[in-house]
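Here the complex is missing a single protein chain, while all its other protein chains stay put.
As written, the chain order gives the labels A and B, with residue 1 at the start of each chain.
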Amino acid sequence: MVPKGKIDEIIEGYDLKDLTIATLCSHSSLQIFHGARKMGFKTLGLTISHSTKYYDAFPLAKPDKIIKYADFDEMEERVGELLDENVILIPHGSFVEYMGSRRFGDYPVPSYGNRAVLDWESDRDRQRQWITSAGVPMPRLITDAREISEPVMVKYNGAKGGNGYFIARDYPDFKMAIDPSQPYTMQEYCLGTRYYMHFFYDPHKKDGYLCEQGGSLEMLSIDRRDESNIDEMYKLGSIEESKRHGLYPSFVVTGNAPVVIRESLLPKAFDMAEKVVNKSYELFGGMWGPFCLETVVNDKLQFKVFEISTRIVAGTNPFISGSPYADLIYPGLSTGGRLAMGIRDAAAGGYLKDVVS
Amino acid sequence: MVPKGKIDEIIEGYDLKDLTIATLCSHSSLQIFHGARKMGFKTLGLTISHSTKYYDAFPLAKPDKIIKYADFDEMEERVGELLDENVILIPHGSFVEYMGSRRFGDYPVPSYGNRAVLDWESDRDRQRQWITSAGVPMPRLITDAREISEPVMVKYNGAKGGNGYFIARDYPDFKMAIDPSQPYTMQEYCLGTRYYMHFFYDPHKKDGYLCEQGGSLEMLSIDRRDESNIDEMYKLGSIEESKRHGLYPSFVVTGNAPVVIRESLLPKAFDMAEKVVNKSYELFGGMWGPFCLETVVNDKLQFKVFEISTRIVAGTNPFISGSPYADLIYPGLSTGGRLAMGIRDAAAGGYLKDVVS
Partner (left out) sequence: MVPKGKIDEIIEGYDLKDLTIATLCSHSSLQIFHGARKMGFKTLGLTISHSTKYYDAFPLAKPDKIIKYADFDEMEERVGELLDENVILIPHGSFVEYMGSRRFGDYPVPSYGNRAVLDWESDRDRQRQWITSAGVPMPRLITDAREISEPVMVKYNGAKGGNGYFIARDYPDFKMAIDPSQPYTMQEYCLGTRYYMHFFYDPHKKDGYLCEQGGSLEMLSIDRRDESNIDEMYKLGSIEESKRHGLYPSFVVTGNAPVVIRESLLPKAFDMAEKVVNKSYELFGGMWGPFCLETVVNDKLQFKVFEISTRIVAGTNPFISGSPYADLIYPGLSTGGRLAMGIRDAAAGGYLKDVVS
């Protein structure tokens, strides 16, 4: 991981009145650039081979400048250009995934948020340790298949992007489906409705929903992910029958839809988010900025958190002009806009070093 | 029910320039307070033990003041405080359900809308009588299980919050599932897409869509409810198979998603809503303010109304900053805002007594 001292040094050399917000040209970049422009920043798109012509169609989100690299090696070699432009990077899921979390961690350009979170998010065991030790319920891990007494989600090791999963209702179901030659992990399958809740933690904001850590916790929006092919698979008939025809469910995210959650679940949602934030300070110096709790609500109105994303998620994309939640705080603002606001306030308040790493 | 004369007397004692809008801290209270603030009202949250810290996260919806009661008994004893603040209550589904509809009916604080509606909504038979006598189609009641010739929804008496229901496709299906030791009712299961249509009837507005009753009918938004666990149950495989594994569908509402309906269905939707309004005046002195027709549209584009809610529903929560329908009347206004507008206009127009009970 790039030493914090090095990042601080870079920030000291920056012209704070002329910062540029940069990110990889994918995922939620339209929203990030749109928000950055709203807050008065220059914007810079970074891309490896991707077509970026689509930006032309969205003038209010088009970055001022695009740099095309042949590969991440070149992006690493040409760091100087970014520093010359006083760049603050905004990490998003695709940025970290394509570059690799280790490599992103080492990339010596100031990045909004705490890079130390990468180690705790990318390793499933540590992620589970973080969330459960915070007192937030997760789906139960099952280590012995003979213990299956309720539906389970089975995931082959190395499964990527929604393939290589299956759901079994019980042990015989599992026996029928499993390929014993492949290593796998198993967890309780939580039946219910899914809510991907988009929070923002600002350690320097001193009003609003204050956490033990002293900063302010916001909820900006909630989405539900579209998953191909599972979402429309029932149209073919039952999944059991479909499997006999060689058709298997998959869970690849293709888009997002806006939702709201029962108001009476909000106290619990905030409580979970606060606990995860508080624990992050204890474990690795804190998580700030946008994060997402990926949850299921069962028919007893209980939450389970099946994953955390510790940066902006693509599920915020339906909310480019606000959401039923953001509009109660900052009317019309997106998570991308909120990110830029955080950087703008930090630069103006003299604590930019504190929000980057 | 608190006598209308008593409510009128209270209103006479109110300072109409200093009204406070109050509701129970749940359900759609963020929206109600947000709307009330927009219209210049003071706001007051009433709560029994609930955590209300989540309001801190939403400054534009946070009530000016919160009163915490130990229980509804205390809320009844401390009525004087509310009258001192010139409170108009906004009833919502959770308010009436938690307090109990009889108890809410007796609570001597002016409440927006007609309390007489409670008797007609809370009793399923009277609700059916009201809607069907208005000429609005409902799912057929089935009294003899041997008559089942199409899918039915079976509901055990006392079933609450989405549990204790099941769907049977025919008589053998029913026989297999029914617990004959428990009393139940049965109605035709209407297969189709669900639209929860949010109307507002203003008896004092003299333009727009005018009803026989003389007032104006508005459509403010439409949602679809998320229900746990039925919404994602198909992912486990067929429901028949799942039942053999001891997994049964349930219908607990956990959130809401925005939708719009085919424009060619709007004339029929307004017609049904107007009929229900007109009949309410004939039966019990009228229903005004927000109400929701909970409908299914089958593949012949026919509506069935399976329930009516006679006050603001949580399905309006996605529309805190307007909706594709409200934006054609009052751009950016929520149902909560529309409620506050109704009270503001009534107070300014000298007919506040006419809209409360």
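Note that in this section contacts are C-beta pairs under 8 Å (C-beta built on N, C-alpha and C of every residue); 3 or more make two chains touch, one makes a residue touch a chain.
Since the structure is predicted, the reported quantities are computational estimates derived from the model, not experimental observations.
Looking at B:G35, B:P258, B:G315 or B:G342, the residue that reaches the missing chain in the full complex is B:P258. Of the options B:I7, B:V297, B:I320 or B:V355, the residue whose C-beta touches the omitted chain is B:V297.
Of the options A:L19, A:M233 or A:A326, the residue whose C-beta touches the omitted chain is A:M233. Residue in contact with the omitted chain (choice from B:Y209, B:Y248 or B:F284): B:Y209.
The chain that is not drawn here is touched, among residues A:I48, A:I66, A:V79 or A:L247, by A:L247. As for the chain not pictured, it touches chain B at residues 151, 167, 169-170, 173, 189, 191-195, 207-210, 216-219, 222, 224, 230, 233-234, 238-241, 249, 257-267, 270-271, 297-301, 322, 324-325, 327-329, 331. The set of chain A residues touching the chain not shown comprises 26-30, 34, 50-54, 56-61, 94, 162-163, 226-229, 231-238, 240-242, 245, 247, 250, 252-258, 314, 317-321.
Everything below uses one rule, namely that only the chains that are shown with their structure count from here on.
Mean C-alpha position of chain A lies 35 Å from that of chain B.
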